[in-house]
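My questions all concern the structure below.
Complex shown without one protein chain; remaining protein chains in place.
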């Protein structure tokens, strides 16, 4: 099935290969009259782009976004918004050398088997470069959520076994791993650089927190909020697991321990829970507590260490790649995960806008 | 958005509340001429139904499936297949007592906030009873996969900290927890019964393995196979986490360790991987290795132990429920997880049928 | 693609063959808390059912609707509503005789070519009986529109060349052809009975008028209101043409004549048009004038007159059918056309509910 469209109301369609002329996105279903600027999009693209720090790929992309439609005098028209980013620093040459070899951990073999054709130029559509389009669309979704007081905070909570143990939101953007624990951040950075020196890479865990979520988002039984978040986040190439709230820890919990006791918040008169093992979602619907999701991020497959693999012709090969790779992708996954989260949320909020007043006559 | 439809080609729409007249499903998009019988559906419903063993709820439901359309002389017509199961042992009475109280861990408050109405009769649409419809549709999907030599095996791998350490597929249906390790199964059962005696419940982990998966299933970038599996499985009420292959363990792995080395299988001349950390999916596309997914299953929220909560009127309440509850839902999640997995797989296989011969002229 | 689902927000999925156990519909996306009763559904089913008058088929179906889900204490729950009608007077025997012959004008050959299987029992899924499900769902949609002051009026404006020349809405349900011109109605009836005596049938034109349409319904560029109405109405088996407003007459008009001059309505201060050649829709969006659609209704294919055709084995056959057929289907198309119109309208109204307040901050 066509796989490049996501969302029902705030519906995005992405396009573009890593080494083609451009990557981009069309957002359809956006309300008219909303402020939008390339600046708000650019800021998020800059958080995603390579070459930000020592722990990211040295590939340099300016990644300047251009808006082709749907906007007039700084406001949305209600028609589809097309945004593109031209590809500039492509260096397909780096890939020509490995053109005939399947890189372990990469999608080359599966793509070839599926499509019968393979764009060897750096992963084509399976490249992480495709997430430029997600971040561009997500940046606008994040802005719209922000206007409603809803905040999405992504951060790295684990790298190669080193876990963050404190949480100071203000620190996240201050260190190259995007970790809210300064001390852990320094250890993570050292670990990443050590792996890089060995021509290797490391994995980690990224957490996304959503603050001030309206109660009632999610559409049982299949479009549950957690189901749609899981799909959105698992669709990011590097994610191998998604957990909500207590997540896999529930396997070792009793019901009496995992059930979040309800109480009435005196100040707001709202129903709240004392704990948040549910991670803000019960029965697939937001309950107003913070939504907390964690993602298992695999160590990048592109490493310079020698690896056993096969060529397209079926020969055994010992592969030793060059090129500019990310030794740990967690910090660059953060804005992508935030973007995907924002896209799911805005879509459910739009749905809820329809249902808000259940006309009872 | 309407939330009761799932799938693109083999598209199911479920309906029914736990205490309404019936639950059921319409499957649209099924090919004509395929054998179908109530027997093949019933067998899976029987695996899901309560009252199978000491570790499941004592609620008795016959759950007899009836086919209303789409079938003529034992074969599908290509038109929508409607299957229903009448609700019989409803005992709404059990719930009337707790009608005015939000049960911790349940969706009552979120449903009320969303819909402004609440079917207090045992969870209504948020009840696990809704999965009858999923299992009925999934049973047919499983049969179709089976005909193609594709097998889906669900089993319980962890209960309350006790983990299976051996795997003998033939044992799964022989013990009440559906565990492939007989020794662990006995310990799990004891743990479950102990929790039950305390009026409590326990969580666990269920694993689903898919054997003989065709290479090339999955539609990047959003309809990736793992993304659709994550959505399908996270939409099951009791699931709080989904991981593929090495899953969250990747956070502590190096790239050189996590990358699955490729080799040529001598016998089949197919490209294989020596390890399967990817869990059979790379870049969102199946690579022909077994697909391995694990689900975090929360301890059932319905317990008889006393719990702090609030009433609909906002009063503090200490709740002590009666009723017939599952002390551990893992064994009954197994057929549901298999069903959802089968539905995703058959949908991607149908899509692939379209693309199989990439007409090159 | 699965073809039995229609609509985005108020989404219906129909099922059932003419001679299977039941026909029915699932409506998903309905708001919670709305009144619904079998009585409001039954009234519309009664307008559709055969055996109402001399000009319709003598087939007797009680067509009693039963609600299986989505409703509690007379109100919608927000969950899918399943309604079924059991098939009773099936007489498959009538069809056995013609089992091996393709009936001219019927879908038998196309269905066989497509599905490789054919339910010869009276058309199976291609039978007009499938519209029971449409009318059941449409009845509820009509009721919801009615509550908002929006009225849908279907009537027969032409039968076999005889055209209505006056319009008195109150007369429509008083004559068996559902024509708003009593004199024309009598002539139409005579023509239909004459055709019937000859073992033949006659075609006609049905018009649907929608009153009090909100301005702004329709989603360019593909989900335009007229585009969705055209699809909905052309999907009714007997419809061979759809025109809006002046329709095909525009081919002989000048722009200066066809353009509807705008003026300000003194009383309401709303912008109106002096003429309504646009039929209430401009640029795919409702402009608040009455929507006017006309449908070309073919003469029923089932006639008793002898016809040349071929058998499934490829033999020439002169076919002479018995059975109970409608000599003119216009009066029974009226409620079906109203139902489909209501379904399109409610869907666009639901969409508009989302956009109503284009949050401008």
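Letters are used for the chains, namely A, B and C, taken in the order the chains are written, and counting of residues starts over at 1 for each.
In this text, contacts are C-beta pairs under 8 Å (C-beta built on N, C-alpha and C of every residue); 3 or more make two chains touch, one makes a residue touch a chain.
In this text, all values refer to a predicted model and were calculated from it rather than measured experimentally.
K.L.:
Of the listed residues C:24, C:50 or C:300, which contacts the missing chain in the full complex?
P.N.:
C:300
K.L.:
What does the interface between subunit B and the hidden chain look like in terms of residue numbers?
P.N.:
8-9, 31-35, 78-79, 147, 220, 350-351, 353-355, 358-361
K.L.:
Mind listing the subunit C residues that contact the chain we can't see here?
P.N.:
1-6, 8-9, 14, 102, 104-107, 109-111, 113-117, 125-126, 130, 158-161, 195, 200-205, 215-224, 226-235, 237, 240-264, 269, 271, 273-274, 278-279, 282-288, 296-303, 305, 307-310, 314, 316, 351-352, 355, 358, 360
K.L.:
With the missing chain put back, which residues of subunit A would touch it? List them for me.
P.N.:
1-5, 8-9, 11, 13-17, 20-24, 26, 28-29, 32-33, 67-72, 75, 77-82, 84, 114-117, 119, 121, 124-125
By definition in this document, only the chains that are shown with their structure count from here on.
K.L.:
Could you work out which chain's C-alpha centre is the most distant one from the centre of subunit C?
P.N.:
Result for max centroid distance from subunit C is chain A.
K.L.:
Can you compute the centre-to-centre distance for subunit A and subunit C, using the mean CA position of each chain? Integer Å is fine.
P.N.:
Using C-alpha averages as centres, the distance is 46 Å.
K.L.:
Cα centroid separation between subunit A and subunit B, in whole Å?
P.N.:
The computed centroid separation for subunit A versus subunit B comes out at 26 Å.
K.L.:
Tell me, which residues of subunit A touch at least two other chains?
P.N.:
Each of 8-9, 220, 351, 355, 358, 360 in subunit A touches at least two other chains.
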